[in-house]
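A single protein chain has been omitted from the complex, and every remaining protein chain is retained in its original position.
Each chain carries a letter (A, B and C) given by its place in the written order, and its residues are counted from 1.
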Amino acid sequence: MEYMGIDRDRLHFSWVSSAEASKFITVVKEVTASVKALGPATKFVKDRRQVS
Amino acid sequence: MIGYIDKIREVALKLLNEEKVDMVIGYRQGSLPMMTEPCFVKRPEDVETLIWDSNCRINLAAYLMDRKEKIGIIAKGCDSRNIINHLVENKIKREQLVIIGAPCKGMIDNKAIALQFGQDIDEYQETEDQITVKGGGTEKTFQKVDVLQENCAICNHRNPVVYDELAGDLVEEQTDIDRYEDIRKIEAMDIDEKWNFFEDMLSTCIRCYACRNACPLCYCPTCFVDESKPQWVGKSNDPNDTRTFHFLRAFHCAGRCTDCGACERACPMDIPVRLFTKKLGKDCLDLYGWEAGLDPEQRPPLDTFKPDDPNVGMK
Amino acid sequence: MKVIQIDTNQWTEGLAKLEGSYRMFGPAETEGKYPEFKELEKGDVPNLNVSNTHLSAKSVVYPQSEVMFEYTLDEAKEDHHQLREIEKDYSPRAVFGIRPCDAAANLIIQRNFDSKEYRDPYWVDAFESCVFIGHACENPGATCFCTSVGFGPFNEDGLDLLLVESDNGGFLAKVITDKGAVLAKSAGWETETDAAALEPLKEAAEAKIRSKVNTDQLAKQDAKDLFDAPIWEDIGFACLNCGTCTYSCPTCWCFDIQDEVKDKSGIRMRNWDSCMYPLFTLEGSGHNPRPEKHHRIRQRFMHKLKYYVDKYQAGVQCVGCGRCVRLCPVNIDIRTVCEKMNSYKPA
Partner (left out) sequence: MQNPYLPMPVRIDEIVTETEDKMLKTFKFVFLNKEDEERFQHKAGQFAELSVPGKGEVPIGIASSPTEKGYVKFTVNKTGLVTGYMHTMKVGDIMGIRGPLGNWYPWETLEGKNVVIIGGGFAFSTLRASIVYMLANRNKFKDIHVIYGSRMPSLLLYRDELAAWEAAGDIAMHITVDGTDDPDWKYNVGFVPTITEQKAPPADADTYAIVCGPPAMIRFTQPVLDNLGYSHDNIINSLEKRMKCGIGICGRCNIGDQYVCKDGPVFTLNTLNHMAGEK
């Protein structure tokens, strides 16, 4: 994803077991915080096609 | 490499006469100079239509999927690696195949030659090392090494990996090549440069899917871009949809792509789509020491799990 | 019709004058990319140095993707779930540098989009808004075979003006229609010259076309015989079903209709489609009348060289531009297939 020009912080990978509730919470918080920090996405946002 | 054709015809004739195969898949002369057309030969008297030169670019493994016949097939290094992919992925059985290996010194880039020649080419001749084209009253001779297809110039598996017969002696493999210079250049760009680079590169894509259809790996009965329930990606030439198609196609080929170049050759707009697949090829090599299509006994890295797999970017 | 002399200054000045009253289209070259037809920015001039655009000019009238309707799915809105027509710009377009083959192709497509039963408003309105200023081919390419299919390097079908390069860097312009005359007048191109000058140029250009195809027997052939002929598996074997031939073809008109929705607002659009794709005819039940690639390639060639011939009695659905021949990655050549069909004799 980074290779194609998407900010690294917009994509996160994590192993979270169904028993790891607290890890899940931490991960979600981290993800939302880092994405919020980046602001609204400007890439890969599909606008309505130009009318030909 | 020029002399292979005698041996190819001899083997094809023998296979057909002895009914060892139902058909031989090879190349015949195209209607244009520097073009060949993949073809099949079923009758012994037709083996003379088979040819071999530096224009046998198309990956013949793309013609094998799910065939039921017994087949003789000509295989360059890349074709043979894709045949191994097919064997690993159960698209064809080894017993169905008689592989006529063609140790390869690279195929030439006909579009580049045409561009350099600057006018219509009427005639084409080649020797072991040289290409001569004629047209409009002039002629020009090229050194073959100067006009190789880019993927052939950086090829490190020129000899067939698997074969039953050989059309010629094995050739020396290239060792002093830098396969990933272009990829490193893109990797070094900053995030916006990368985005803009691919935006520009894909701007001429007409969504014809020639790259996919030429690819021996792309045999899904229904490609994800063609699914309607659910529909994963829009069908217009919207840049986001186009980009999605190219990225996802590359991911689907990760650890399987042999860099045969069929995709770029088929692209009517000459978009260097290998920049996607090669990146993943490079990652597979760096992370797993893996090159696709070398061993029919090994599963590809994205198809297996090992406890010591590197966890890139994993938290 | 009269012939006008345009020198280089008049050419540049004329283009500038036309910018005010026409949307300007023409071949444009971007660095590292093939020349293609584009709408020109103000001040840009059409690039008439290109032998022909890589893809055909059909997209000027018939874009690859075109929005047809819009709608809202928001039930709070009065007209939710009702399709609305879209305002389109059909103000006059001046299409410069279209080659005679591409211009003639529009008349072939017109038979499909503008029939006595139905009028396709998008295509027809766009087509009628265009003035086509053709560019005669004084140096046709090796894969050009327009003279074999009823056209030629100076062919005037589908053109309003025909430009022929003249020795002094300017053009001779043959005025073919009233639309063309109006455009020439508003560009200030009015210096009449001797029409006889064109004929030898035309003959010289036609003589340069070396690629010939026979089509004379196609109409007489029985469609069922050709359909059942044992030639298709061999012709279709190499085919990758990549669709390049159809997308680059100036006379291929097939399309698909798609809905796209973002949030609550949606559009219905159409996109070029191709008979080379299995999905083209795949039915909801899973049945596909053309499951194999040789069925699909047979459809393409039968459509162009037989069904169309029978339906309209106006020749083949091909203008001989040679794009499919040049771009096919496996060198399937319509000329070879045409000869096979033309000379076919059932057993």
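As a working rule, contacts are C-beta pairs under 8 Å (C-beta built on N, C-alpha and C of every residue); 3 or more make two chains touch, one makes a residue touch a chain.
Predicted model, so just to flag it, every value in this text is computed and none were measured.
Colleague: Kindly name the visible chains that come into contact with the excluded chain.
Modeller: B, C
Colleague: Looking at C:Thr177, C:Thr193, C:Thr281 or C:Thr336, which residue reaches the missing chain?
Modeller: C:Thr281
Colleague: Pick out which of C:Glu36, C:Asp157 or C:Asp273 touches the chain that's been left out of the picture.
Modeller: Answer from the full complex: C:Asp273 touches the omitted chain.
Colleague: For the chain not shown, which residue from C:Met68, C:Ile98 or C:Ile235 touches it across the whole complex?
Modeller: Counting the whole complex, the residue in contact with the absent chain is C:Met68.
Colleague: Can you say which of C:Ser115, C:Gln217 or C:Ser343 touches the chain missing from this structure?
Modeller: C:Ser115
Colleague: Name every residue on chain C in touch with the hidden partner chain.
Modeller: With respect to the unshown chain, the touching residues of chain C are 68-69, 71, 73, 80-83, 85, 112-113, 115, 117-121, 222-224, 226-228, 253-259, 261, 266, 268, 270, 273, 275, 280-285, 287, 289-290, 295, 299, 302-303, 306-308, 310-311.
Colleague: Tell me, which residues in chain B touch the chain that this view leaves out?
Modeller: 228-229, 231
Definition applied: only the chains that are shown with their structure count from here on.
Colleague: What is the distance in Å between the mean C-alpha positions of chain A and chain B?
Modeller: Here the centre of chain B sits 35 Å away from the centre of chain A.
Colleague: So what's the Cα centroid distance for chain A and chain C, whole Å?
Modeller: A distance of 44 Å separates the two centres.
Colleague: Which residue numbers or ranges of chain A touch two or more of the other chains?
Modeller: 46, 49
Colleague: Which residues of chain B are in contact with two or more other chains?
Modeller: Residues 234, 236, 238 of chain B touch two or more partner chains.
Colleague: Residues of chain A touching chain B in their complex?
Modeller: 2-8, 11-15, 27, 30, 43-46, 49
Colleague: How about chain B: which of its residues touch chain C in the complex?
Modeller: 30-32, 35-40, 58, 62-63, 120-122, 135, 203-204, 206-210, 213-214, 226, 234-238, 265-266, 268-270
Colleague: Quick one: which bits of chain C touch chain B in the complex? Just the residue numbers, please.
Modeller: These residues of chain C touch chain B: 33-34, 36, 54-55, 64-65, 141-143, 234, 237-238, 240-244, 247-248, 256, 258, 260, 269, 271, 274, 277, 279, 325-327, 329-333, 335-336.
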